[in-house]
Each structure stands twice: as structure tokens, then as C-alpha cells.
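These notes are about the structure you will find just below.
Note that one protein chain is taken out, while the other chains of the complex remain in position.
Chain naming follows the written order as A, B and C, and within any one chain the residues start at number 1.
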């Protein structure tokens, strides 16, 4: 997953990027990094730190990051390859000068490219797929930075929203399918912003301009923006629908659509497709709040705050033997007996991946006195892994991959289970164009090159 | 404010206390501490750390806190006197053995007591009022721990919910007015728990037994609980209504009342007292969610998620010159244009203290396109400082202390303003008995000894 | 052991104290601390840190220690009671104001005093004996600081060189027997210095004035020095001869004597008392260098650098199984084969306590090819523990306590062993007056009150 943001054309670039990262923190909490280029002194700076933006950066750190152009990266916790050396921005010196890069997405031919580069003697510093892009640029035989970037990006397949600086110039690019979001804004006092989500524009007082288009490559120097030769289109655009379902912030505007509105509509449609004879509707906070309100509104069943989420939860490392099962769920959520006792409850969640947390939640609701539990999902069954940048478990771990809805309902211990249909989901957002639904449908449009040629698939963000 | 929790009668005492502190984190984020007593080896342990529980404690720290009895403390950030030496538990050795103490509340005669003790040669380690209690116990000429504690507590005026261990024995006490909460629970597998709020019982799988009564002093040894001589009653009980209004977690049960229910009822009553001709009702998340839902339900106006809160916000230390006014508000909240644009909006908040944040929020709503803003408070005007443990600003900073509602509405820039009436508030929770409403009414029941005798008033938690 | 230093009468007090601590670092490496009083603002400051002065203090730390009077303490690593809470300066607030204290020495009635104070309700923060002094001052019923200090010091028995500040006034005192050193100096640019050793004066460019006398109590305010009523003399002065033998720096002047000269003379006398038929004389560096040079000079046998000491050695925590015996000795010393091979070697050391290191050294010399090893000690056999501030092992661990010289020679594996006689040692320094020789003779002059009355003996510095 991950989040990226860059600011150009203002001496406060790093501070504004820091703000943007704050508002993208939901896209990853493992590590954060900022790189800047100080045109006046001709030097670049970088700081990376594990954990949250607020933990790794402070006024002193930011004062050590001067420059008129800055980029930031929020790293999602992924199974393998943790550690600062795998965090971003990547930063190198090559023959054209200082280069920094951040990447949201996942390349599907990264390991094939890496094998070729290693054979030629390239030395890799990390295991992240994004590093191949840097080597491709540095080794390009073409003349000029723009040609070198074009050369490199043309060799990539898969999902990438990219920010690159070479000295004081910022480049922003989105893969031809447009899997991951990338938006463009401007600062009223001067300055251009590129970010994963529009909420990063809001926090710094920037105005939303438009999405960066699939296949588009932008060159930004100070306050001037130029469109470079676009990347070769490979088919219909495929923005990731899971951003709307779960990942993006509800106050973000994505591909012409309000995320909150989309989820509210998913909830309404879900109420039509899977009504329930119940006393109250509750949400699994906070990601399902919009959908649950939509369900409540459409069904006429009152909405209640039956589950409370503890927002201070960090890493849960201890498990007292007395604490009993569902302990990890209880660290994050508490069920409110006064609301639930004796009630028939509709629980709305955004999606169901492994099912372990949901099972614990259902158990908590029963212990708090719920008479019936009707589980409703505001998206279709997740049956396939994502190779385009969403960190999904393997197919074996996906509860819906090999089970019928009845089997899932039995596992969760619910009285009824209802998934939003694919048609329902897509109808709802049809105005926004076509979408990648690979995790629901298995329909992978960008070629899975590494998988086809026997390389491991890299999993990044 | 602050939160306290203790567990007795299980070798996992520190781990369970740690869990309880997790769920009390909303009561303070400045520092956290745990003290234990290991009966087998006859030694006590303590660890305190600045910041969140999840920052200061990990598995290794907890493994260094063995013992069958443990207490924890969550410290709220107060103006003066930060630093670990002012954090709790306090821990000393006196002639009866190892003594540890945590305190939620505020003594109103702390400085008078301190002056007397200093004159006698007592050496203080901190500036917190709780330390006088420790000296009073150590200097008591009475025989036996119980008598010494009784001697000390009888000299205190003001608000205190206290946990004290002397070696392996835990004492829990609540001041005669019962200002601050304290509840009692038991662990199914054996063990007794005392905590500020019932949500701390839930997270560790403990069962709620009852409130500790005003003036009650309990002695807990392993799994055995004895009532000691109660403290002299000084009048009608006075639990703090602000706990219900704002401070406690919505899933907590306080004084026989569900916090969520109380707030929902405040919101309903508010809708009756101050209706509005509007299109949507929104909440200032998360503390006003219950009240806003109550308002929406009662008024029939739809509830929307018009403000999004960023839960990752830490300390906001930078303020880019470009960021414009309301910047600090924008770090924490974002207004959703797609929901607000062109709408007449009712905003429900729990209370209004200084007014600066609310003013920024109103401005954000206007910028996001709201046509009208109707501000509704689910509590009466806050006009008086609290001397019983809620960290309120000085009278001069309280927006309602010297302004009419019209002046406040003008300051906030709203189209209308409505406060829940005192009668409305108290009617709603009348089943729970009488309450301290000093911050609204100025009616201070426990004598303000220090103030009356010319000492500074201490401000603790 | 420990080292203490204070500076009064200059705004650079903390910086100069820091320098003095640097030069007293040989007196303890476990922790370091500085306390200051800023007269202008009327506030006190303190910083303590584990480890070396250079590790715990830097420019930023020192800039946070303003004031015209400052004191510093170097703590020796002692068996029990480590941790910052047991490091100094002790600092408290009592009714006369801010009090800070540092102590070099060991009280012999500390535990009796502590028991009495605890019974009266005093709360102790540490386990160091010095804290009783602070409580005695705070609880004194006398009027005025000077009387309170006199009251407190008059109750102490044992060894103490003390520095105390109450607000901006510095008090310096030495116990009536004068066990531990304390010297007085002045800064050319204005300012008074008191320190454990004269090398602390040298480093800050101060001039040596004189020793603080046994039983003397000085009051220093800015640049003015007053003698207060002296403590009651209890007998002949008893400065610790072990300071001359081993502990003090060779460039220090103690009790009218150069430490280097004293050791050189010990070595000469040793050569007369225990000659050897040998090819070379080597020293156990660096503490025995002076004595070994004296031995070589007197005997006419050439001095060689046969043992090299690694000055970077910190804590040796690992011991590879392959490393063989004497490994810990080898971390600190290396024997030079090119010098030792085929030679008859006299090894001179300052004293022999446990004998384990010496045994390893002898083995190293043999492995490096020494034909004969003649061990010479520039002090008599150490047979008794010290209760006046030198950290000695228990009697059972002292190799000379229950063994004949022949048994010791056999244990060490040497061809001959010779100790300097008590008479030889005392003759050599007779100009400097009488000395405490308790560790050699068992003649304890200051009463061992705690031991006699059944309390544990405290072991401090």
C-alpha cells in the first residue's frame, strides 16, 4: 500500500510534505521518510525513521531538510523485508546528479529486471522492487534525464505511482493502467503538490486540480509543470476498487468520486441485497462507518455505537494466559453491553479477508448479550491475492477462497451473512469508469511477468 | 484527570494492569507507570516512562515487573510540573515496608499540608499533591498500616480515588464526596481488579462487580477483600458530571449509567431544547458521536460523517507560514466537501471550553461549502475552573465565563448556538443520583482550603 | 572511593567542575553528576548520567547547568546499589531552600542513623549512606543553615569529605580523622575550588592553597571563605595510606607529599628489602610505574616495558570458549615476547588484593618466555577490609588474609615474592604525619558503630 507526496516550488517544501504524510498515515505505519533538494547549496538531504511520522520527525529533523522540492513516503508493514534499508525515499547519486524516488504500487516484472541487472554487475542495497527503477535510470544509455526516465519506465510492468527528483526537478508518473491513485494540486501561495490522496492537499491548504492520468509523466520545476511523452497505454484504465472499499480515507476524493459517498452507497445497496430483521445496525469502526450508516439509512434500522475502538493501540505483544481467546480483538475493540444486550444486531464491515478478527468480534457481541448477529460486508468475497500493491494474504489464508458463504457463516458464528454483489458494487460507482477487481474476480490485466517466467512475485506497496 | 488501575491475586498482575492502562489511555498521554510487589522474593519494582503505554512498555519491561499485586497510572499532560519525577506510581520505603501509591483527583488542602510537613523536615521529591499522602502515612504515629492510612486520609480534603500498596497488600479508597470514579471487578480465573473505568475490566476479561463507594476504604490481600472503617462523610455524594459529558469512554459504565446512553440522551434533550432547521447533523468526532446521533435521532435530521478525525496526530510542533489560520485544527480534523457543500449543518459537540478549536472547525465547514452552521453543545456553559481533578483552563480563558451566548455565537461565526440547559442535563441522569456540577455552576462542595488560606491551588489529576 | 569537586564564585562553575571531574575519573567510572545553583534566577539544576564524564556530559548538558556555584561527583562501581538513584549529587528542597550534597568516604553509623530516621517517618530515596546526612540537616531543630549542618555532622562517625550547597552557599567539611583527601585552591581569575585531589585544580588552571584540615568546616560564598566551628576531634589524624599506595593519581600532591615521589620511594625501599637476581624490572602499568622505576633505580636492574596495557578496555562481557584461561587479564594487558623471552624478570605491582589478576599476569609472562618471575609488592599484605571508603572485597576474598607468603607465591606461580614491610612503608612517608593503615593492620580508629550494634555495614565511597 504505502502513501507518497511531493511538494515543489516553496522553501517550506519539507514541512508541507510532512503535513501531507500526516494525513496519509493510514496508508502505512511501519516507516516514514523525506528527501529534499536544496537548489541554492546544490545538496540533497534525506531522513528516514521507523514508525509513525510523529515519532520519526520533529522540528529539528525538519530544519535539517532544507530545499524547494521535497518528497515523502509512508511505508506499510509487509511480511518480509522490514528495516530502514527497505524504506523510502531511495536516494542515489548518478552521473546526472542526485536522484530520489518513492513508489506506491507493485511491479510485476521486478525480479526479472533485477536478475538481469545483477548479472551485469549492479549492486542492490535493498530488497524492494522500486530499486530496479533507479538502476534502470542510472544505466540508461540515453541522453538527458527525461529520456533516461522514459527509458526506465517503459521497461516496467505492473502498478506504479512514482515520484522522482533529479536535483531540483520533480517527475511524477502513473502506470498506464492507473492502478494506484495520484492527484495533483497547487498551493495558493505558490507551489505544486502531488500526492496519493486529496486529503494530503487539504491538510496543507492546497487546492485539488485533477488526478494524474494513467500513463501520464509530469515534469515539475519550481512552479512550472510540463507533460512529457506519456507511457504506452496497455488497455482500459484499471484503478483499484479496493481503495474505495477500504483503503483510502473517507474524506478523500478519488477518480471523481467521494470515498465516503461510495461507501455510503455500497451500504445502501447492501441493505437492498441483504436485508435483515434486526433491532440495530452497528459498524466495525472506523472503516465501515460510512457503509453502516448507508445500511441503516436504507433499511430504517437505527444506527448505534455498539463497538468502541481504542485508537491508542500500538503493537500488541503480550497475551496473558488469563486473557482468554479473542484477546487481540479486545485490545482494539470493546462491545457496549448497554447497547447490545438482548438485541438483534446487524454488523456492517467493509470487507472480509482472513476472518479471524471478525470471528472474535462476533464472539464479543454474543458475550455482550446480542441475541442475533447478522454480518454484512460492503464488498464481494475476496478470493484472489493482489499483485498490484495491496498487501493481501496468500490465497490459502483468504477465507472466501475455498469456502461457501454458509461455511463462512458457520466459522464466524453468525445468524446470517451477506456480501455485496460485484454487480452491485460496480453499478454504484459506474460513473467513475472501469476498475481493477482482481482481488474479487481474479481478472489480472497487467501481465504477471515474474510469475509467468518462474520468478518470485515481489510484494511491495 | 489521569487513570488508575490495580490487580491483585494473580502472578500476571503487571500484564493485566498494562492492559487496563491501554484502555484508560484516553485519560492521559503524558506518562505511564507500573509498580508491583513480588511477595515471594519480597521486593518491589517500578517502571515509569513518558508518553503512551505502548511507547513506554514492552515485553521486556513487563518481565522485569514480577509480582502478585500491581498498580498502574496514566498521567494527563498538565501545564506545570511535567517530567518523570512528577509521574506515578510514587514509591517509597517506610518503616512498614515498600509503599506505592497512585492518585486520580486533586487535593484542595495539599499545599497547606505540604507546608507543615516541610517545616517538620520532610523532604519532597516531586511537586505533585499526591506526595503529601505518602509523607502523612510515613509520619503517622499510629500502629499498623491500616491505622496509618486512615490517619493520613482523614487529613485530606478534595478529590481522590487512591490505590496504595504496602508490600503485598492493596488498599483502594475514594474520597467521601466520590468525585472521581473507581470501580471494582474480579477475574474469572482468580484476582481482584480496581480501576478508574469499567472499560479497563472489559479488556482484561474481568467482570464488573460494583463502584467503590464514596468514602469507602478497601483492603485487598490476594483474592480476599475487606472493608475498612469508611472515611467520615462530608455531605451528599458528588460524582463529577463532566466524566459523563466528555471524559469517560463511551463504553464505560459509570455510577450505574452507560456513558454512551447518557450522551445519547443529552443529544436527544438538546434537540428538543434547541431544534434547528437544517439538512444534516454532524458530530465533532469522536467524543460527540453519541450526542450527535441522539440529536439526529430525535430531530429526524440525517446524521452524516462531515468531519474526519486523524487519529495518528501526535504533538503538532510545526506551523508552516503558508498553512494559514486554523492550521492546528486542520491537523486533527478534515471537513468533507462532498457532504457539506450547499448544506445547512447542525454541528454537535460535547462541551465548549476555550472555543478556539470550535472556531477553527466552523471556519473549515464554511470553506467546505456549508451554507449555514448551527452549533449545539450537549452540556451547559463552562464558567468555572475545576479544583477536583479536571484540567480546565483559568477562568479568564473560559469562553463562557464572561460572555453572553450571542457574543459566543459571534466569536464562533455560527448562525445559531444552543447549549443544553443544566436542568436538561441533570434530569437526564437523575437516576444516577446527585452530581458535582461546579464547572457549570460554581458550586464547590469540598472546601477549597488552600485557596481560602492563601496557598496556591495545586493542579493535579 | 569516588571523587568530588566544587567551584564557587564564577559563572563558569559547571564547566570548571566538569574539567575537575575529568581529572578525577580514575576515582570512579560508574556514574557522574553535577549540581548547580543559579543565584540570579534562584533555581537549582542537576544532571546525572551513568558511565564516564565524557559519555554523560556535553556542551548542551552543561549549558543547562547555569550558576555561580557547582559541585560534581564521580561514582565508583560498587557491588550493590547501582543505578542513577544511588548516584550523586543528592538534591532536595528543605525549609531553608535548595540543598545539594556529595560525599566521598563511608559512614560507620549510617544504618543506625537511618533506622532512627525511618522510625520517625523519613522517606529515603536511595540506599547510599550519604542520604542520612540530608535528612539530619532537614530535621534539625536548630536555627540557621550553619547550625543545622553542624548539628548533622556532629552525629556522624566514619569517613567523610563532604561538599554541601544550600542555595548559593557552599560548605566543605572533612571528618575529624581526615580519612579521605580534600584540597582547597583558587582560580586566578576569581573563584574558589575544593576537590578530592590537586590534579583537579591543575586541569582548570587553579592554584593549590592547602588541604582542608581534618574536622574543618568551611563556608564559601562567592569568593569569600569563612571557617566555621570545627568538628570535635576524636584522636590523631588518620589519612588513608592506600591513597598513596594505589588510588590517587601520581601527579597529585597529597598531605604535603607527591604521590609519584611516595611510590618511587616505596619502590626503592622495596628493592632494599627484597632484592632479586634478575635481568629486567617491569611494571604492572600504569599504577605501579613509579614504584617499578624506583625499584629499577635502586637495584640497578634495567627497567623495561614488558607489559602493555590496553587503555580502551571497557566492560569485558564475553569469554570465547577458545580464549583459554587468563582471558580477562589478556583483554587488559599483553606481554611483550621480544622483551621477556629468556629473561629473569622482576615484576613490581602496587598491592595485592585478590591475586587473580596477578596470577594471570604471571602466567602470561611465562608464556612469553620469562625464565624466572620475581613478584614484588610496593605495600604490605592487605589482610583487612576497609570501612572508611575504599571498596575492598570481603576478608574471605583477600588472598593475604589467611595465607602465608609461601602459599601466596605458590598460588601465583612465582619464583619469589616480596612485600614492602609496614615499617618500610611508614618510614618512607613519615614526614607527612600519621596514617590509617587499617587494611594492612586491622587498626580501625573511627568506631565501627553499625557493626558493633548489629547493623549491616554500608559500603559506599
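FYI, a residue touches a chain if its C-beta (ideal position, glycine included) is under 8 Å from a C-beta of that chain, and two chains touch if they have at least 3 such contacts.
A quick note: this is a predicted structure, and the numbers were derived from the prediction, not measured.
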Among shown chains, those touching the left-out chain: A, C
Chain not shown: contacting residue from C:290, C:351, C:379 or C:437: C:290
Option touching the unshown chain, where C:269, C:330 or C:376 are the choices: C:330
Selected residue (touches chain absent from view) among C:58, C:226 or C:404: C:58
Touching the absent chain when the full complex is considered, from C:84, C:308 or C:410: C:308
Contact residue for the chain not shown (choose from C:125, C:223 or C:258): C:258
Sole contact to the chain not displayed, among C:118, C:173 or C:199: C:199
Interface with the undisplayed chain - residues on chain C: 10, 12, 15-16, 18-19, 22-23, 25-26, 29, 52-55, 58-59, 62, 187-189, 191, 199, 202-205, 249-251, 253, 258, 260-261, 286, 289-290, 293, 297, 302-305, 308, 310-315, 317-318, 320-324, 327, 330-331, 334-339
Residues belonging to chain A that touch the chain removed from view: 92-95, 118-125, 134-135, 138-140
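Convention: only the chains that are shown with their structure count from here on.
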Chains touching both chain B and chain C: none
Centroid-based (C-alpha) most distant chain relative to chain B: C
Approximate Å spacing (C-alpha centroids) for the pair chain B, chain C: 52
Mean-CA-position distance for chain B and chain A (Å): 36
Whole-Å gap between the CA centroids of chain A and chain C: 63
For chain A, residues contacting two or more additional chains: none
